[in-house]
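Below is one structure. I have some questions about it.
A single protein chain has been removed from this complex, and every other one stays in its place.
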Amino acid sequence: MKSSHQVKTLQDKQWNRSNEPIWWSLFGAGGVVVALILPAVILITGILIPLGLVDPHFMSYVRMQGFASHWLGGLIVFAVIVLPTWHAAHRIYHLSHDLMLKPHQLYFILCYGLAFVITIAAGTLLLVV
Amino acid sequence: MGDKITLEIMRYDPEKDDKPRMQTFQVPYVYEMSVLDGLQYTKDHLDQTLTYRYSCKMAICGSCGFMVNGVPKLGCKTFLRDYFPQPVRIEPLANFPIEKDLVSDISDFIKKLEAIKPYLIRENKGSLKDGAYSQTPEQLARYRQYSMCINCGLCYAACPQYGLKNEFVGPAALALMHRYNTDSRDQGRAERIPVMNAEEGVWSCTFVGYCSEVCPKKVDPAAAINQSKVLSSIDYGLHLVGKAEQPKTIDDRHRISERKEG
Partner (left out) sequence: MGYRKPYQRPMTASWWQQNRYYQKYMLRESSSIFVAIYSVNLMLGLFALTKGPTEWHLWLSTQTNFFMMLLHTIIFGFVIYHAVTWFSLAPKTIPVRPSPKITDKMLELGHYVAWAVATCAVFVLFFW
């Protein structure tokens, strides 16, 4: 039971600036990529190619390696992997809050920590590909 | 005789009960009856101890908010005919403490409303002979819908984030903050910005959107809050490069106006 019936004003309350804009901006950028780009990418890599509906040569090693090692291609691959990861990390963290899972700090470190690891890993792999 | 409708009403007597209980009443059903009329009949003819709050009966005072079948509604604007012949469950607004029966204590919302300074702030007071502050229809259109808020608290009852974390400033207060920040006559943004930027400010919202859905005055708090998130993010970026607007307090305002007058 809380004691909100003891009415006090919030006049002396210290309002601290939140760092949420960082996570929210990454979430927003990722959300745009997921909405605009990912449906087509999933359709190709996850459905059309595995079903054999398009020539598998389009996803051959030579073509894909060539694309990912080109600076622009690499940048596109980086954006398509990393931004949706930050988008998902943000939503899953807030989902843990919605489902009243505790402690918050654990879920914070798990979600954004994994997104950070994937970012570093994707960047490194693209440099050596 | 005529039809009857069943009202399932949540009762809580702080002097006797440890927790709320449900009580059922049979009320004569008339096509024109609102939920509030049903409660009036119950109090007048069936149980005079029933406690609830209302005033204008015309959806402008914002006093008679209840959960009707689990949905936040104004009792005067909700009609029994939309539920008849099914029973109607009436409970106090969710997320607020229950004072007695259907009366919820919304003073937490009022505190938050006070914190966002819901009035026009001018850096220095103009004199009466200068006349009113003028505004174009386009400038009015930018904030008009937000100014329709009647402080009924339905959006707080609809907001799971407020339920999960009571520190959240919440939908109506943040919508009114946006209303004053976007008013061309207002100069108080610097005083409100610390509330906006805080975790308990716009950043506790996850855009569930149900607040806008239940608003009886068609205010869109979800839009106001999420537009404020964009503005808060811009302010955050400016802060990182040391260019953010300096937050002000009411004392700063008094000092400025004293200097100008003195």
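Should a chain be cited, it is by its letter among A and B, assigned in written order, with residues numbered from 1 in that chain.
Keep this in mind: contacts are C-beta pairs under 8 Å (C-beta built on N, C-alpha and C of every residue); 3 or more make two chains touch, one makes a residue touch a chain.
Note that the structure is a prediction, hence the values are computed from the model and not measured.
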Considering the complete complex, which visible chains touch the unshown chain?
A, B
Any idea which of B:P28, B:G126 or B:P160 touches the chain not displayed?
B:P160
May I ask which residue of A:L10, A:A29 or A:A68 touches the chain that does not appear here?
A:A68
Could you please point out the chain B residues that touch the chain left off the display?
12, 14-15, 17, 19-20, 70-71, 94-95, 97-99, 105, 138, 141-142, 160, 163-164, 206-210, 213, 220, 222-223, 226-231
The missing chain sits against chain A at residues 1-2, 4-5, 31-32, 34-47, 49-51, 54, 56, 58-59, 61, 64-65, 68, 76-77, 80-82, 84-85, 87-92, 94-95, 98-101, 118, 121-122, 125-126, 128-129
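We adopt the following convention: only the chains that are shown with their structure count from here on.
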State, to the nearest whole Å, the distance from the C-alpha centre of chain A to the C-alpha centre of chain B.
34
Within the complex, chain B is touched by chain A residues 2, 4-5, 7-11, 13, 15-22, 24-25, 94, 97-98, 100
Help me check something: in the complex, which residues belonging to chain B touch chain A?
97, 99, 105, 107-108, 110-112, 114-115, 160, 164, 166, 194-195, 197-201, 203, 206, 229, 232-233, 236-237, 239
